[in-house]
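The complex appears here minus one protein chain, its other protein chains still in place.
The chains carry the letters A and B, assigned in the order they are written, with residues numbered from 1 in each.
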Amino acid sequence: MAGERGHPNYVAVWFWLVGLMVTSVAISQLPFSKSATDVVIFAIAGVKAVLVALNFMHLRFERLLIYSLAIVPLLLFFILTAVLFPDIASH
Amino acid sequence: MSDSVTGKAPPEAHPHHTDLGFWRTYVFSTDHKTIAKQYLAIGLFWAIVGGLLAYLMRWQLAYPETAVPGFGWVPEPHMVDGIIPPEFYNMLITMHGTVMVFFVAMPILLGAFGNFLIPLMIGAQDMAFPRLNMLSVWVLAFSSVVLLVSFFVPGGAAASGWTAYAPLSAKAVYTGVDWGQNLWIIALALEFASFLMGGVNFLTTAINMRAPGLSLFRLPLMVWMELTAAVLFLLSVGPLIAGAVMLLLDRLAGTSFFLPEGGGHPLLWQHLFWFFGHPEVYVIMLPGMGAALEILPVFSRKPIFGYRPIVYSTIAAGILSFVVWAHHMFPSGLDPRLAMPFSFTTILISIPFAIIVFAMIATLWGGSIRFPTPMLYALGTLAVFIVGGLTGIFNGSAPADIYIHDTYFVVSHFHYTLFSAVFFGGFAGIYYWFPKMFGRMMNETLGKIHFWLTFIFFNAVFFPMFFLGAGGMMRRIYNPLQYEFLQSLQPLNVFITYAAIVLFLGQLPFVVNFFWSLWAGKKAEQNPWEANTLEWTTPSPPPHGNFEAIPVVYRGPYEYSLPEVSEDWLPQDRPVEPRPVPAG
Partner (left out) sequence: MSQTHAIETQTETLSGAAIPSGRLGVWWFLASEIVLFGGLIGTFILFRHGNPEWVAAAEHLSLAIGTVNTLVLLTSSLTIVLAFAAVDKGDSRRMRTWLFLTILLGLVFLSIKAFEWSTEIGAGFIPSTGGFWSFYYAMTGLHALHVMAGIVINTILFISAVLDRLKPHEYRIELAGLYWHFVDIVWIFLFPLLYLA
């Protein structure tokens, strides 16, 4: 049942995850502007999440339905956060 | 066809499990049909509680600060010599809404109907995860106990509205209710967990375990409705659970997520609540409509009109339901730039529902209509929904809503839509599927008496409420006579209260009918309504495993009055070649 899907090189993915983590920690300690740093570290977090999802959770081998179960809730998260922004993010 | 979980062939229908003993058969059952009955029992129990809470509210509104007949026994400080103090009234309006939405509507329309019908209608032997199913109904039972306990703790049950707006709900001192509100939050969290489990079961079962030949566009509309409801619930409840965690922390740990003096945002609660709350009302509405959509073709002996438009409309309404929530918040102080977009989406969402209403009417048009009790209720679902839906349009437009928000206008609007789904749709389903569920027919005379009492007095209660609301009567107020501008409307309140009492008593024929028929009703045949869907190909009630052999499906569910077949119905699983139509 699981055999028809491939097995990515899990250890290689792990090295990437650790490397990306170390990078984002390093960048956060360097004296760049806050907003630039934030963009980079969250982009890195996004890449790490995608690596885990595609490889460890085998999302790259899954059908459209499973992909949508990952994507649609994320969309809702963006919509909710965006709509609440004017009311909640101001002080 | 192989079992998609283990790859093995499915077992034949199980022999009668009479050797499982009482507890495994009736209490700790994994059979979806038994679980459905357990959900039904929970829902009907809470319906009585919810109705009694409404009776108390209505008495206070008609005759403020007088003793409520029959309730002199409630001890102080809850009630004082049968009179309702303001704090108790706040509890009544809160718990009436909470109970009806979460412990009546959801258990009956999703727990009972969804669990009973989905496997049967798709030709499966049970749900994909039977033990998870059992866990879900037991979590709901536990949640019920928590909610019941909340009535008896010091301070009484929750009293900040079923919507629990912060900061009223975030600090015990504001309502005088302490553990009652905390238990309310916990009970709801458990209820959400129960229906999350159920939703996972519904969706996995319907996607994976359909009988051969049962493509998605041959599914009965009831299944489409249950599935859409499950998706809506699954994807909308998360933020509210997050909000509930934050509310509990505000109450118990001194945080200020929602308390302005600590840097919190009361409006945040409203957004998180309604982000879930709006899809939730469609979670309730859709299965109620689904029951009506199953029943109308059967008793018009006509195919459903516009099957695909109905399916597409349901999906469209589901998607749109995620982007209309702020229409509950127009006068709340939210950013004014949100008013127009949300008005726009709200008006848009009326379109798919209008399509479904027109399809229901067109289904009846030219049909050979009979009027047994399920059909009366299905027609009632349609009629009542039209009023509810039309009045929703006033509420959905921000400029109009500013006047009618939080008045009895909106109370009446949502009772029309909720009654349409829960009462009329729910009873339609109960009367229609009772023979299949319990193997007995319900009494037709009692059923018709029940229907007419309910229909007439429901309208007597809620139609005048539109005028109360337009006349300025606000929601949730304790004593309308305190306000000079409302005093002239008081006769309406008195009338509504008496109509409500008759409506409540009018449910007695149903209670009598239900219990009497369980034991002494006429034994039901396999297909008393001559309907096409797969549940009617099983015995009444179906055995464990439902089908002796998994059926094969050849057509959609609504092939009625085909000229090529001698009967005026044609079940989904009958492989008959149609008789040739004579030439000329």
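Quick notes on this one:
Just so we're on the same page, a contact is a pair of C-beta atoms (placed from the backbone, for glycine too) under 8 Å apart; a residue touches a chain by one contact, two chains touch by 3 or more.
Every value quoted in this text rests on a predicted model; they were computed, and no experiment measured them.
The chain omitted from view is touched by exactly one of B:Thr163, B:Thr204, B:Ser397 or B:Gln490, namely B:Thr204. Remark: the residues of subunit B touching the chain excluded from display are 1-2, 4-6, 128-129, 132, 196, 199-201, 203-205, 207-215, 234-243, 245-246, 249, 253-257, 262-265, 268, 272, 275, 552, 554-555, 559, 562-564, 570, 575, 577-578, 580-583. Listed for subunit A, the residues touching the missing chain in the whole complex are 1-3, 7, 10-11, 13-14, 17-18, 21, 24-25, 28, 37-38, 41-42, 44-45, 48-49, 52-53, 56-57, 62-63, 65-66, 69-70, 72-74, 76-77, 80-81, 84-85, 88-91.
The working rule: only the chains that are shown with their structure count from here on.
Those residues of subunit B lying in contact with subunit A across their complex are 7, 207, 235-236, 238-239, 263, 265, 267-268, 271, 275, 322-323, 326, 334-335, 337-338.
Those residues of subunit A whose C-beta lies close enough to touch subunit B in the complex are 1, 65, 72-73, 76, 79-80, 83-84, 86-88, 91.
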